[in-house]
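Omission of a single protein chain aside, the complex is shown with its protein chains in their original locations.
Naming follows writing order (A and B), and every chain is counted from residue 1.
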Amino acid sequence: MKDQDQTESGQVPMMQKLLDNPFLLLFIGVASPSILYLGWGLAEIFTLPVR
Amino acid sequence: MSNLLPPATKIWWNEPIHRNELIWISLVFVWGLIMTFMMPYWHVVGKQNLGTETYKSTPAEFQLKVQEFVDKFTVRNEGPRNYPVVAPPAGGDVYMLARLWEWWPILELKKGETYRFHLSSLDWQHGFSLQPANINIQVVPDHEHVFSLTPNATGEYSVICNEFCGVGHHLMIGKILVVE
Partner (left out) sequence: MANTTFRTCPDTGLKLFSTTETLIKANAVLGVVFLLIGGTYGLFVGLTRWQAVHLLNAQDFYMVLTLHGLNVLIFWLIFFEIAVLYFASSVLLGCRLATPKWAWTGFALMLIGAVMNNVIVLQGNSTVMMTSYVPMAADPLFYLSLILFAVGALIGCFVFFGTLVVAKAEKSYEGSVPLVTFGAITAAIIAVFTIVSGAIILIPTYLWSIGVVSEINTLAYRLIWWGFGHSSQQINVAAHVSVWYVIAAVLFGARPLSEKVSRTAFLMYILFLQLASVHHLLVDPGTSSNFKMFNTSYAMYLAVMASMVHGLTVPGAIEAAQRARGHRDGMFTWLRKAPWGNPTFSGMFISLVGFGFLGGITGVVMGAEQINILIHNTLYVPGHFHATVVLGTTLAFMALTYWLVPVLFRRELILKGLARWQPYLFGLGMTGVSLFLMGAGTLGVPRRHWDIGFAGTGGITHEFPAAAYTMLALNGMSVILAVIGGAAFCVIIVGSLLFGKKLGNEKISPPIIAQPVTDEEYNADGGSAYAIPGTMALAMIFFVSFALYYFINWKYLAETWGIA
């Protein structure tokens, strides 16, 4: 029984493993907008030239 | 199994996708690419692309510059509030400031000429809404926003405020005149 479980989980495709892992999803779901939106935007706003 | 139950098969990722779903996904993916392409494309061929040139500034500094501009190019005073009407040289720099609750000064521009606009607020945030041309730009204090505008028709245009700026918000209205 145990062996069978292991072989089965071994065959689970990568994408399904990702979608079955809420905490990994939480990480990328927070990281993505934090970098692409907040990080990028703040970098531009805080490097504006002074007149 | 139903939407409310775990998938019937343990490994569902490898199940084939129905043909109709595949057609739709392909269609909307291509549509997404077209929409992605439209924005940079318009930067190349379109005439309406808001410039993003911005400088850190202070209200005092900006007010000084607007005053200098008004002193230099005022042609007359006009209207119920006796505002200066400022007619800068065609193609030159123009300044407009927003403050509670007015747009200052009145500008007189020439149709078909391109002007370098400098826009900022002396206090809170405001919304530059040019009507009826329907051009809307956020005005934020401490930042001088520089972009260009090219009027394409003559007439009297209103600048109304479309960012809430306190209880006098709806009193905030200015003018841009476009002449031949």
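Operating definition for what follows: contacts are C-beta pairs under 8 Å (C-beta built on N, C-alpha and C of every residue); 3 or more make two chains touch, one makes a residue touch a chain.
From a predicted model like this one, the values you see are computed outputs, not experimental measurements.
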Subunit B residues touching the omitted chain (full complex): 1-10, 12-13, 15, 17-18, 20-21, 23-25, 27-29, 31-33, 35-36, 38-40, 42-43, 46-52, 54, 79-81, 114, 123-125, 127, 129-138, 140-145, 147-152, 158, 160-167, 169-171, 173-175
Hidden partner chain, residues of subunit A it touches: 15-16, 18-20, 22-23, 25-26, 28-30, 32-34, 36-38, 40-42, 44-46, 48
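Everything below uses one rule, namely that only the chains that are shown with their structure count from here on.
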Rounded Å distance between subunit A and subunit B, as computed from the means of their C-alpha atoms: 34
Complex interface listing, subunit A residues touching subunit B: 8, 11-13, 15-16, 19, 48-51
Subunit B to subunit A touching residues, read off their complex: 10-14, 54-57, 61, 143-144
